[in-house]
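One protein chain omitted, others in place.
Labels A, B and C are assigned to the chains in the order they are written; within every chain, residues are numbered from 1.
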Amino acid sequence: MRLPCPYCGQRDSREFVYRGDAAPTRPSSEEGMYDYVYLRDNVPGPMREHWYHAQGCRNWITVTRDTRTHRISAAVLAREDSR
Amino acid sequence: MSRLSFGGLIDRAQPLNFTFDGMKHAGFAGDTLASALIANGVKLVGRSFKYHRPRGILTAGSEEPNALVTLRSGARAEPNTRATTVQLFEGLEAKSQNRWPTLSVDVMALNQVFAPILVAGFYYKTFMWPAKYWEKLYEPIIRRAAGLGQLSMEPDPDSYERAHGFCDLLVIGAGPSGLIAAVTAARAGLRVIIADGDWVLGGRLCSERHVINEAAAGKWVDDTVAELRATPNVTLLSRTQIFGAYDGCEYGALEQVSDHLGNIPPGKSRQRFWKIIAGRTILATGAIERPLVFGGNDKPGVMTASAAATYVNRFAAVPGRRAVVFTTTDSGWSAAEDLMSAGVQLAAVVDPRTDSQPPAAARLRQAGIEILSGAALTDVHGRTVRSVDVLLKDGSRRRISADLVLMSGGWNPSIGLGSNLGDRPVWSDLVHSFVLNTAPPGMKATGAAAGHFSLSGSLADGVRAAEETLRELGRTSAVAPAPLAGDEPSASSPPWYSRGHRSKAFVDFQNDVTDADVSLAAREGFVSIEHLKRYTTLGMATDQGKTSQLNGHAVLAAATGKSIAEAGTIMSRPPYLPVAIGALAGHHQNTAFRPERRTASHEWARERGATFVDAGLWKRAQWFAHPGERDWLQTVSREVSMTRSGVGICDVSTLGKIDVHGPDAGILLDRLYINMFSTLPVGRARYGVMLREDGFVMDDGTTARLGEDRFYVTTTTLNAAKIMQHIDYARQVLWPELDVQATSVTEQWSTYSVAGPLSRPLLQMLLPDLDLSNDSFAFMAAIELRWRNLPARLSRLSFSGELAYEISVPASHGEMLVRALFTAGDAFHAVPYGTEALGVMRIEKGHPAGNEINGQTTAADLAMGRMMSKKKDYIGRAMAERPALSDTNRPSLVGVRPLGGARLRAGAHLLPQGRDPLAANDQGYITSAAYSPSRGQWIGLALLQGGAARHGELVTVHDPVRGPDFAAEICDPVFVDPEGVRVRG
Amino acid sequence: MDSDYRLTERPGLGMATIMARKGIQPAVIGAVLGFLPPDGPERAADARLALIGTGPGTWLALAETPEADWVTQLANKLNGLASVSDQSGSYVVLRIAGSGARETLQRGVFIDLHPAVFRSGSAATTVIEHIGVVLWQLDDVPTFEIATFRSFASNIRHWFELAAAS
Partner (left out) sequence: MRFSIFGLVANAFSGHGRWQRTWRDAVPRDAYDVVIVGGGGHGLATAYYLAKVHGITNVAVIEKSWIGGGNAGRNTTIIRSNYGLEGNTAFYERSMKLWEGLEQDLNYNAMVSQRGVLNLYHSDGQRDAFARRGNAMRLHGVDAELLDTAHVRNMAPYLNFDNARFPVMGGLLQRRGGTARHDAVVWGYARAASDLGVDIIQNCELTGFMRTADGTVVGVETTRGSIRAKKVGVAVAGNSSRVAAMAGLRLPIESHVLQAFVSEALKPIIPGVITFGAGHFYISQSDKGGLVFGGDIDGYNSYASRGNLPTVEDVCEGGMAIMPMIGRARLLRSWGGIVDMSMDGSPIIDRSPIEGLYLNAGWCYGGFKATPASGLAFAHLLATDRPEETAVAYRLDRFATGRIIDEKGQGAQPNLH
């Protein structure tokens, strides 16, 4: 599988570390922390997710990938990812 | 059974000697092992899987299920190799398999006597009594009888390499449609990779007799291949099998670099594993001929019609003297003509069809060949073919003598790669087989793989596929039309099988699945094709159903009254053809399995006699044995004692090191650590602990503040990459608004710990201008300085509990520093110490390390609960407050010392004294243990329920996997200098 | 395979990581350095300093003939604009030059090195068989350089030996 790193270009998935669903956002208080840490939508379909380009530019990237087909429709730097 | 004196793609000027089961034979360059065996009159080549039935050569391609041999010998022995795809080389050695004692006399053929019992799934119904007998009796017999070839059990002596390919267009298969597609795309300027498993390109054009542009088709192939070779934007890979389609338009391929050589030159690899990224893909993999299902269709001498044609046309090898052709396709008739041209006597052509006959029928009839329309071959007689029974149109049977049976049951497009990504093929009534409905992104099938079985249709389709690709890629070049091909018949009937047979009729040859097995499975409810596959093993042999799947489904459909389209088919999974595990591993074998990271002092340590140990990918000095030392324990104890009494030096460069810079660096660190860092003064270091967001301890280390906006963070060796990633997550994803930068400098600094009461004077010799006194350089001081005009860092940190420093220089000069330290250290009898002594000293001081920070412990468990700041939020704070994490009865850190001289071992469990060794009494375990020269006994750290409150209590150390129980006392985890006087000395 | 290339080591280079502060554009840093740092995976250089783009706002700086305190000088110059970390000890830099250089490297890296895609001035941070590398192309000979972490250096040399043998 290739991932389109916004900085480096198309790269083998082996260069990346996977974290998971990008949807949960860290709450600023204890409220919602359990949901944030443990609960996932586990979407069958397009999902925004975080990958770390560990063997490349060392940036966290938000990739939109369909979990049924592995087709990738978007990838942006996570820091620039508007939520 | 001989070699023709004319024709074929063999080089009669290059004879090659080879052996099969020790018998000497000769073939020619250009032969496969199979064609050479045929030319030498060898009919019996192997034994089947279950019944050990004699088997010959069924096909002329990679779909071969019967003619499997062990190629080569010794460590290079390669079991289950298809004789039909092995290119003959001088001195080739092949052995038959799955037989004992010999191929012609195989004791296990006795299985055939029990065949009425050994039906599909028989083992599920028996062998249950007595229960104990399964592993001891039944299963070993089954295991020995099964299997095919034998591994040498010696390490693979060959090397393998990898390669990467990128192209606009990948053409899979170099037959007529593949070649024309590739050349059309190449002329338009696309970067093209064309790959074919064969060493000769041209596909069916090598095997069949055709005319293209009014010349023999071979000329067109030669011209086209020459053009491709001369085009710089084309990579032509022969002997290269694309074996799998993966996500992201990625393809796996195996190139046989040296398999066709008798001896592999030193250094040259045997095979090359390609990963190819293709913008577009044209699947031009052709089609595979279906066998027909009739009694004895597995016997040596029965082969597919196309295979027989290939042997006479390409290899000039004649597989029999007198043949019966049994065909439900027009191509079977063409094969009959090819054989006749090669001098084979045609006893009869049997075709169950009555409605239509190809033009060849008239020609054959004219030549006096008997044509039996509306008839079917039912049974084959003889150990190898001697005669056949034909059920005539009128219902009577006739026996015809023959030594060769050609069967042609239709063509299955080779679309396996097209369904690798989950696209399910669909039935086509047009071609009577499964074709691709949808294909993976960027892929299109062409030629016979798309059901265009005629040559002219195939060539035209290849041009169309290339044109379409060009259009999709926005290229508008004019495209030359397909060359003119003499057309030929291509009609076939739907899958068909003979019901009038009296002997076993095979569907899956290698796995011995018969039509009766399929019917039985249907009766027992295994009517889903997946259940059928699993219950009967249909299609699970080394050919992965290439010759069997569809016939099996046809029999199932017949048994259940469904159509094949309704029954559906199975999606193909990689690899399309079996791939050597060694090739997929590349050069990652033996010590090259993973890279080995070396510190700057590696060479120096080796000179000093270090024994090295793995720490992740790092090699670290474990200890430095002196001549005459009894064992490692004596060595390590000396290193500890001399460090505690004098000075010792240890390379600690493998710790993770991260520069965290920027105006908000302090804020970020406050959020990462349970304790405060924004308040740390410049020039000071502080020990910190990080939690995961779920509240458990993630890592620990010291962080120094080197400037107002410059922090220098250290991590444990094993977590270095993980913490870098964590910090980047925090600053890029969680809090992108912070102005903070982080970069790994693990590789930049070679760091040595100089520990012991004499560490100060030793260091002073290296740094004469620096005031190292307690007043100006106190415990936890950290500064930047220069040493020998190099940037350097010095901090007063201690893992050992002694007065100690850590000094760092750029790793390029790390060896210089360690040598300088020991030159200066001579006067102080400085000792090098390794990771083992480091571990002993940290256990003596009760410092937690990886054994305690194991991802299952909280800060409170490790007696660091008080470090958890209440003044700020940080990662893991909320979750650490969950009831089970703040439960006071959780196991927490204690010290353990045995009564008497017993040896403590990490991993031993702790039970209350006098209780039975039961899970209910399990109260904790020893996390770390060491022999403490300072205390003169074994000591340990443990996690024990109720922990700190139990100092002084006696417990039972329970370690049944290593030895008997003994008693130990729970104590404070700090065994040496509990007041911490030395470290501040 | 064309295996005609020369592999040499480039000792004594000064190296540092430059990371732009939040909101600081490459042009601002360029104004201080005297040339524009690449805004992507590319190499830009003047006579004394080369910058390899290794990430957004991140560069590996290489000095051919570094003075002893060049990193401090660089950090001071960029004070408030970028964070600078000395990496002079971190990497071993190898130069691979000759007609077979591209094909050899392509055996190792899984990015497209075709001259139409990766050319003089191109750079990439990637992997050769589990070993992280920063790779850039200097000219059309072609000449490439790769920087690999010092602790892995013996492994990358071993890989080149294997590649040369096959």
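Just so it is clear, a residue touches a chain if its C-beta (ideal position, glycine included) is under 8 Å from a C-beta of that chain, and two chains touch if they have at least 3 such contacts.
Just so you know, these numbers come straight off a predicted model, no measurement behind them.
Q: For the unseen chain, which displayed partners does it touch in the full complex?
A: Hidden chain contacts in the full assembly come out as A, B.
Q: Going by the contact rule already stated, which one of B:16, B:44 or B:77 would touch the omitted chain in the full complex?
A: Of the listed residues, the one touching the omitted chain is B:77.
Q: Quick one: which of B:15, B:41, B:486 or B:917 touches the chain that's been left out?
A: Considering all chains, including the one not shown, the answer is B:917.
Q: Any idea which of A:5, A:47, A:61 or A:75 touches the chain not displayed?
A: Residue touching the absent chain, from the options given: A:47.
Q: At which residues does chain A meet the chain that is not included here?
A: 1, 12-14, 18-21, 34-35, 37-44, 47, 49, 65, 67-70
Q: For chain B, which residues reach the chain that was dropped from this view?
A: The list for chain B reads 49, 76-80, 116-117, 119, 122-129, 131, 134-135, 139, 142-144, 146-156, 158, 160, 244, 246-248, 250, 252, 275, 420-422, 516, 520, 523-526, 528, 530-531, 534-535, 537, 540-542, 544, 573-575, 578-582, 584-586, 588-594, 596, 613-614, 692-696, 698, 850-851, 854-856, 879, 882-885, 905-909, 917-919, 921-922, 925, 958-962.
Rule of thumb we're sticking to: only the chains that are shown with their structure count from here on.
Q: Round to the nearest whole Å and give the separation of the Cα centres of chain B and chain C.
A: 32
Q: Specify, in ascending order, the residues of chain C that touch 2 or more different other chains.
A: 58, 110 - these are the residues of chain C that touch more than one other chain.
Q: Where in chain B do residues touch two or more other chains at once?
A: 275, 277
Q: Applying the document's contact rule, which stretches of chain B touch chain A when the two form their complex?
A: 246-250, 275, 277, 421-422, 441, 693-694, 721, 724-725, 728-729, 732-734, 736, 873, 878-879, 881
Q: Okay, in this complex, where on chain C does chain B touch?
A: Residues of chain C touching chain B: 17, 19-23, 58, 68-69, 71-72, 82-83, 85-91, 106-110, 112, 114, 117, 129-131, 149-152, 154-155, 158-159, 162-163, 165-166.
Q: Hey, which residues of chain A end up touching chain B in the complex?
A: Chain A reaches chain B through residues 1-3, 10, 12-13, 17, 19, 26, 28-30, 33-34, 36-37, 50, 52, 54, 58-60, 69-72, 77-80.
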